[in-house]
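Here the complex is missing a single protein chain, while all its other protein chains stay put.
Coming up: chain A.
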Amino acid sequence: MLDEGRYDEWIDLWLADGHYWMPLDYKQTDPHLVTSFLYEDLFMLKLRVERLNGARTFSQKPKSRCHHVIQRPFIDRTDHENGEYVTNTSMHYIETRLDDQFLLALTATHELKQVDGKLRIANKRVDLLNCDAAFGNIQLLP
């Protein structure tokens, strides 16, 4: 979905109080009192998506593209009764714009929850393998 730029559909998968977290530190446990790359609620994610479509988003002229290559996810926790699942997915994320292309290796942890018969995202955590490296712009969503 993200690879195809179907951000609105992706946002609709989220539960209202979810957070997208990308820690800055290896094995970071606290999203609040130290810095992260991202710790965004739905308002911020919407803002991010709206901005990508904006007419005066100069850093997206021309637009970036991304590609997620994912390994089959592992299910870390299954709770059929409450419809709650935690999955762990290794992936390679590639983002490109103009002459630049970069690669991130990462592990994504999804907390999923079944609501009205549909699986929704309760939380997502992205751990970058090289979280302590210096990056240029990472504009889309790994």
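In this section, a contact is a pair of C-beta atoms (placed from the backbone, for glycine too) under 8 Å apart; a residue touches a chain by one contact, two chains touch by 3 or more; residues count from 1.
As a convention for this text, contacts and distances are computed from a predicted model.
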Can you match the unshown chain of the complex to its UniProt protein name from these: "Aromatic ring-hydroxylating dioxygenase subunit alpha", "Aspartate carbamoyltransferase", "Branched-chain amino acid ABC transporter permease" or "Acyl-protein synthetase LuxE domain-containing protein"? "Aromatic ring-hydroxylating dioxygenase subunit alpha"
Residue touching the undisplayed chain, where the options are A:Arg48, A:His92 or A:Lys113: A:Arg48
Cross-chain touch to the chain not pictured, restricted to A:Lys27, A:Arg56 or A:Arg72, is A:Arg56
Can you list where chain A touches the absent chain? 22, 24-25, 32-39, 41, 43-44, 46-48, 50-51, 54, 56-60, 132-139
